[in-house]
Structure formats: C-alpha cells, structure tokens
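The complex is shown incomplete by one protein chain, all other protein chains being positioned as in the whole.
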Amino acid sequence: MARTISMSEAINEAIALAMRKDPDVVLLGEDVAGGAEVDHLQDEDAWGGVLGVTKGLVQEFGRERILDTPIAEAGYMGAAMAAASTGLRPIAELMFNDFIGSCLDEVLNQGAKFRYMFGGKAQVPVTVRTMHGAGFRAAAQHSQSLYALFTSIPGLKVVVPSTPYDAKGLLLAAIEDNDPVIFFEDKTLYNMTGEVPEGYYTVPIGKADVKREGSDLTIVGIGKQVNTALEAAGHLAGRGIEAEVVDPRSLSPLDEETILSSVAKTNRLVIVDEANPRCNLATDIAAIVADKGFDSLDAPIKRITAPHTPVPFSPPLEDRYLPSPEKVIQAVSELLGETSSLSL
Amino acid sequence: MARTISMSEAINEAIALAMRKDPDVVLLGEDVAGGAEVDHLQDEDAWGGVLGVTKGLVQEFGRERILDTPIAEAGYMGAAMAAASTGLRPIAELMFNDFIGSCLDEVLNQGAKFRYMFGGKAQVPVTVRTMHGAGFRAAAQHSQSLYALFTSIPGLKVVVPSTPYDAKGLLLAAIEDNDPVIFFEDKTLYNMTGEVPEGYYTVPIGKADVKREGSDLTIVGIGKQVNTALEAAGHLAGRGIEAEVVDPRSLSPLDEETILSSVAKTNRLVIVDEANPRCNLATDIAAIVADKGFDSLDAPIKRITAPHTPVPFSPPLEDRYLPSPEKVIQAVSELLGETSSLSL
Amino acid sequence: MEVLQNKGVALTQDQARWMYRKMLEIREFEDKVHELFAQGILPGFVHLYAGEEAVAVGVCAHLNDKDTITSTHRGHGHCIAKGCDLDGMMAEIYGKATGLCKGKGGSMHIADLNKGMLGANGIVGGGFPLACGSALTAKYKKTDNVSVCFFGDGANNHGTFHEGINLAAIWNLPVIFVAENNGYAEATPFEYASSCKTIADRAIGYNIPGVRVDGKNVLAVYKAAEEAIQRARRGEGPTLIECMTYRNYGHFEGDAQTYKAEPEKKEHKQEKDAIIQFKKYLLTQRLLTENELASVEESVIEAIQRAVRFSEESPYPKEDELLTDVYVSY
Partner (left out) sequence: MEVLQNKGVALTQDQARWMYRKMLEIREFEDKVHELFAQGILPGFVHLYAGEEAVAVGVCAHLNDKDTITSTHRGHGHCIAKGCDLDGMMAEIYGKATGLCKGKGGSMHIADLNKGMLGANGIVGGGFPLACGSALTAKYKKTDNVSVCFFGDGANNHGTFHEGINLAAIWNLPVIFVAENNGYAEATPFEYASSCKTIADRAIGYNIPGVRVDGKNVLAVYKAAEEAIQRARRGEGPTLIECMTYRNYGHFEGDAQTYKAEPEKKEHKQEKDAIIQFKKYLLTQRLLTENELASVEESVIEAIQRAVRFSEESPYPKEDELLTDVYVSY
C-alpha cells in the first residue's frame, strides 16, 4: 500500500474502476467530460470537470458514458433518478452542493422517496457526487457545507470522506449501493495526498473510523474537520491530553455505536463541523449522545462550527469563519476545566 | 379578548390588517386569489388559496395586490426576493413547504444571502407563508415539516405558531420584519380555534412562550406538537407529574434563554418535533441544552420525533408516524425512571 | 380480422374494444372514487381524471410494458391506461396493504414499475426530468422503448418543462411529451398563466415537432401519438403533443369549481364527452355492436365493484410497515 495519490486522483480512479466493472454505470453532469462536440478537441484536452477531477474518463469510456449536460440541474438530476430506477447506475455530479437549490425536488421528493412511496417496488442506485466546503475564496454561493440537509432526508445515504483512501473506498461502495448516496467532496481536500491501494476495494457505508485513539476526550470531526481535529489532537498530546478522533465517514447511516463507545471511554465530547451551527451534524451527534450516552458524560458537549452567517469572501473573514485547531483546543481547555486557555 | 376564531381566520385577518396598514404589502402565490381573469367569477367566489386561507382578500385589495402566479415557484419566489429588496414588502405563499424543492435557490442563495453578500446594503423584507405537517392523509410529498432546513440557513428567520393567537401576532411581526421570515402553517391546525383580539398586535419573533408551568420536567414542542405536549402534560398532571411546556414559536432566532431557564428549574428535557429525526429542531435544542444547560440536567434528553421515513399515506401508518401524547408520556416515564410505563 | 380506416387511423376490433374498455374503466373508476370520497370513505387529496380518458388511452394504446410513462397528481387514468391492476389501484387509494404500493403511496403516488408506470407524482412538473431518465436508459441500452411524459397545462410553466424538453431534444431521447390542456391549473386558467398561444408553440424553442390535437377525440390523440412514438422508436427524438381536454370534476374532490362556466361544464359532459363520441364512432363505423359495447360496460362496472369490494375487505398495513421500504439496506 505504498502508492501515494491525491484525493482528486483517488476519486477519478474509483469512477474508472466502477465503470470498468459495471457497464450500467454512467457519469453525467456539467462539463464532466467538457467540450462536447467540439471538432478540434482531443479528449485528453477535455476539461474533465470544473476542477479536473473527472479528467481522462471520457478518453477511456467515451461520450456515451461520460455525459455532458446543459446547465439544468433539475433536468439531469431527475433524469439520473429515473435512469437509476429503470436499470442504469448513474453517477450524477452536482458541481457545487450549493446548486442543490436548483434541483432539490429531484432529490427530496423524487429519488429519495420512490422506494417508500412505491411500497418497496423501486430501487434507485444513484450516486450524487458534489463539492462542498469553505476555504477556497469562493464566497457565499460556492462554499457551503449542506450535508445536514441531505442527512435529514429519509431514503438518502450521505458520505463525507476525509482522506484519499476513504474517498476511493467509499465512492466505490456508494456506486455499488442500491440506494441513493450523496457523496461529498471537499474542494480544499482535492490536493490532499495519502496512501491508496491500486485495486478495487470498498469502505463500508455506515462504519465510523477511529482516526486516532485516546482516552481523555472524544473529538468527532466531519469531513475535512477530521483533519482539524487530528491537528488539534497532536498539539494536545504535547500537553499530555490524549484525544480520540472519530471520523463518522458516513453521516447517514451514522455509526452511533462507535461514537457512543468512544464517549463511554473518554466521558467528554467535542464535535467539529464546519457547517452553519443550527440543525447541523454537530447538533445531531450531540443530541444522540445527550440521550443514549448521557450517563457517560462528565462535561458539556461542545460544538465547533461555523457561525450563523453566510460564507464571507474576504480571506481573513473566511479564515475566521472556519473551525481551526486553535478553536478546538480552546474548547477542550474549557471542557477540561483548565482555567488558563491552552495555546498551540 | 373574548372573540374565538380559527387559525385560518387569524392568518387571513393578519394579512388584511398588514395590507391595510402598508400599501407596499402584496400577496403572491398560486391561486391566492384564484380564478384570475375568469369573466363570470365574482371575487367572493374566488378560491382564496388551496385551503381557502386567503379567501376574501382579493375582494378588498384587488388583483393588483393579490397576485395569482403560474406554477413557477422559482420564478415568483425569486421575484418576491427582489421585489422586497427594491421597495415592496411581499408575502409569498409557497403552497406546501414540500415545494421548496422547486425554489430552494431563491431562498437559500438569493434572498437569505443578499444582505450579507452585499455588505449590509440590501434588506429583504419578505414573508414566505407555507403549509407543513402530517396527519392530513396527503402522503409523502405534501406532509413534510421542513423547518429545520430553513432554520439552518443564516439570513432567514423561522416561525412556527401553535395557536390562532400566536399565528396572527407572529404573522404581523413577520410582515413588519425587515428580514426574510419563513412562516409555517400546520394544515391540520387551520380549524383549531382560540381567542384572538380583533385589532393589530404583534407577537415578538425570538421570544418563546411558556404554555404551561411545571417543575418536574420541561417539554419543548414545535408547532402543533406543543399541543401534543400540553395534552401529555394534562395526563401527567393527573399522576402528580408537573410538566412545563415551552413553545419556542420562533425557531430562528431561538429563545435559548427561556428553554435553558426552564431546564434549570426542572432538570429534565423532552423535545417533541414531528420532523424526521436527523438534524432537526429536536437535535438542535438538545445540543444547545447539552452544552449550555449540561449542569442542570439530571437525565438524558429525550426526543420524540417522526421516524426516519417518508410520510406514509395509509391512515394507520400515518397516525403511527406522528408524535402522540402516549409517546411523550412513555418518554417521560423512562426519564423519571419509573419501571412500569405510564398509560393514559 | 376486420380493419377499419378513418382519418388515417386503422383500428382493429380488438384495439377498439381495448380502447373503449380502458376509457370506460377510467370513467367508472373515477366516478366511484368521487362517490366514495363524498361519503367520507376515502381520505386524502384526490384528483380525478374523468373527462380526460381519450388522452391517456389514445397514447397508451401504442405502448408495451417496457415502455414507460411518467404521470401527475391526476394519475389514475394514466395508471389504468398503462395496465395497472384495478384492485391494486383502488386498494392503494384506500390505503390498504394490498394496494399497488402497499398503501404507502396513496392516490398521488400509485406506481407499477413492472407495467412501466413510473408513478403518479404529487409535484407539478416532476415528470419531465424523470421521463428523460427512463428514455436515457432505453437509449443507452439500445432498446426501442419510449417514455411518455403526461403533464398539465399548469406544469407547462414550470422550469422542469424547459429543462426536460431541452435535455430530451439535445440528447435525442425517445420521449413523447403529452400536454393535457384541460384549461385550468387548480382555479387558474391556462390563458392567464401561460404566455404562449398554444403549448405546442413552445416546441419551436426546442426545435422539435409540436402539435395540438382535440384531446376529446381519442382517434386524434391516437394518431398524433402513433406518429410521435414511431419517430421516437426510430431514434428521431422527442415530440410535444398538446391535447385539448377538460376535467369533469374539480381540481380535487371538494372543489366547488366556481371558476368554470356552466355551458362549458355542460357541453363537456354531453356532446364533447370523449366516451360518448367514441361510442358513436364505433357504432356508426360498425366496429363494435351495441351488444358488444354493452357487454364491455357491464364487465367494467363489475370490475370496479370488485375493486371496491377487494379494497374494503383488505387489511390495513401492519404497524411495522411504517419502517420498511425506506432503503434497500441501511
């Protein structure tokens, strides 16, 4: 397992492997190939997605399977849902998760509900890949983290990887899955590198990963914020505080057990979620622990989240918007009742 | 304050009062008048909304101010946002909150964010009225309670009344408000009656109401579920258990103080929210209390919500889907550590 | 087998009987649902298709079970024309466990994927993208199946109309977009809400064929659909067909229909009635005899009675059905 590639490459590779394995897998979205029907364009020069994540796929799989769509999210997302329920296994790319505003109905009222409304007689094996996350200087309409919205919708599964390894394995699991899966990709993690095996493997949906063991407190991170948590944990270790870092990886289903048993061990919980603070994953996990894990809690549950504001453009404001290791350390210091706050 | 009218009448009256007071208030939505440009139709026979809530308004205010729209939620919702930022004070009706799937962008990325993105130089005094709630046999696409989605969006205010009195006062406050307010109307409460003063009054947005005082535990209900909580509290009182019932009325901003001080008094919390369980208001409130109110808690925080399923059509299934006084009492009995469960 | 020609339509006796039967099934089914709803027996929002039978039947006459249709909130007629089981449909509207969707969907969500019926849809405009999706499957898998998207005049102003038809056009998908222009969206007239002179006009903006036909004339619908469906099967892409029709009942059960003019209501139940017209045609053309028609009528009435009995006698779903069928696995 010595090969090191980027998150972006890991995702690209997962799509290629899935498409080789199953001829019913197609990829559709805006410019996922790029340059459709441009005469002079060689497919190796095609865009491959707005940030190049799907580059090269059209060369191997052709334009019948890598489908550029018009800017019509409702149109192609609804098409993906029905294609899935009639025999294809589409991967639909919603370029930025913020654009769910243009196609929520197709997800919320169509794809997610077909199976139930139809008494179990339909299945919708679609994967929606979408970019999220702040820190890219992309401002209010291109930087949100809307996974809570999808997590709240029965019928959907929701996955947010924090490493290239997980991204590849979870994406393959998502494509294999017979339910609709929303797969979140943090645009600021595309260049993150890590060890990724070459072949086909899956990471099970619904299984959290303890990314670091510890006994003094539990930090649950969502997506990129797992890395914030790990960074904070590193600093804390230097001060003799051992944080356990849990990466749920899949938000729906959520592996409550792993979280609860970590808290049973550490008796303290901090959750890091870069989404806006109201009704997000941090509140969700806090509520679960405040119910089922109440007896093991020795201290208040702390949430490190974005503030209740849109994502600002200005770099210093955006930096302040996001959770940071400092903020995590600050919360931990409050939690452990240290009077003077810790610093890096 | 002896007059008793229905929730539906209270809402109608609030709109009329607001329109009399401020000529910039207009109402737009599908069939809010009804029968646009039908020759023989007398305005008193016009629909006045799909369930008749806005009946009669077109007679008084005319078709310049009561605007029937095409079935184009994105079109008219976006129009309402921009009309609001250029000098009108529109009330836009989204017939069922489920239809947000057709116009989320206009709310999420446009109206809610104008003010922030534009550095405080815009204001968007729009009120979006919308119907929600299960129990009407309206099935999966017409029965959801999606207030958490709106609560999570910075820039919006969110209001869910549980009585005719609150509905009228909150709606008038919403229309007066210079920020976008989403006003939820539970379709199963339209016929609920209650005392409502005739004149113009407002109920402040952001202020919870203690609907019943008690010292043994706190029950927070959302919208109609306040009434479920009150019913449960009545039964509990018969068993010597005094529940305090808190109605937040406004979900964003949320009156944390009233909730926290109730819990400080009772040391126990149950939340009743008929939305699906993940990332909803129940988790939100639980998380806030598990942080800021942790020290006053003597027991796990219990949430009574819908299950993680779409709303089923079949009456017995839908009845089981919803929270009920029985379920609340069951949770309370667990909370209070009674071994045998209480019954009605 | 005897074959009759009329206005370019060639119906065999079997086809004629099938069409007459389906139109009657729809009418009787809806009249019965109307009655049951008025009696307080049926719950929910119910939108009846009575009056529009010629559209669903004229189109579905050309489809097989592998062809798919998307439908609307007013979906019973589409279901019946596409071959859904009447017992299962009625039981679904009752919310019974024996319903086509086990009672979980109800009137607005009846579906039967085995029959190519992709579901009634409570969301206006919901069907356009879905029809593209099943057509994409057909095209990708190189079958010659087609998708039909039924939609109302109100849906014609929803964004999904535009996105769906454009997508079908650029991808050359085998979709037939069938507008059911019954003059109203709830209480709002077509002319008020739609800026186009005809829905068919809008085809120009997508560079596809668009026609308007008399949707009360099942032969006219049949013929237009035949051409469009054959084009689609040949891989020549989508067509937009606008059928001018009328609903006999209100928008939903309970609607006082104050927006409808009396003469208009009357004529649609009499000389313009699609079933009366078709029956006259069948008789004058000697395609079916009075006796044959009567026996169809009798058998349909029995079938509807049976469906009601079946539904009444069926159990409600068991309580734990609430939690199943959300996921394949979770």
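For clarity, chains are labelled A, B and C in written order, and residue numbers in each chain start from 1.
Keep this in mind: a contact is a pair of C-beta atoms (placed from the backbone, for glycine too) under 8 Å apart; a residue touches a chain by one contact, two chains touch by 3 or more.
Remember, predicted model here, so these are calculated numbers, not experimental data.
Under the touch definition stated at the start, the shown chains contacted by the missing one in the entire complex are A, B, C. From the options C:121, C:160 or C:311, the residue with contact to the unseen chain in the full assembly is C:160. Contact with the omitted chain, checked across B:9, B:105, B:255 or B:291, is made by B:105.
In the complete assembly, the contact with the undisplayed chain comes from A:70, out of A:70, A:87, A:197 or A:234. The residue touching the chain not shown here, chosen from B:6, B:54 or B:69, is B:69. Contact with the chain not shown here comes from a single listed residue; of A:23, A:204 or A:307, that residue is A:307. Summarising the interface, subunit A meets the missing chain with residues 30-31, 34-41, 45-47, 50, 68-75, 98-99, 101-102, 136-142, 307-310, 312-317, 320-321. Against the chain not shown here, subunit B presents residues 26, 64, 67, 69-70, 72, 74-88, 105-106, 109-110, 114-123, 154-155, 157, 177-179, 206, 253. By the touch rule set out above, subunit C reaches the unshown chain at residues 157-163, 165-166, 169-170, 192-197, 201-202, 204-208.
The criterion applied here is as follows: only the chains that are shown with their structure count from here on.
Set against the C-alpha centre of subunit B, every other chain centre is closer than that of C. With centres taken as mean Cα positions, subunit B sits 31 Å from subunit A. Subunit A and subunit C have centres, each the mean of its CA atoms, that are 41 Å apart.
Subunit B and subunit C have Cα centroids lying 36 Å from one another. In subunit A, the residues that touch at least two other chains are 105-106, 109, 116-117, 154-155.
Residue numbers of subunit C whose C-beta contacts span two or more other chains: 99, 101-105, 109, 121-123, 159-160, 326.
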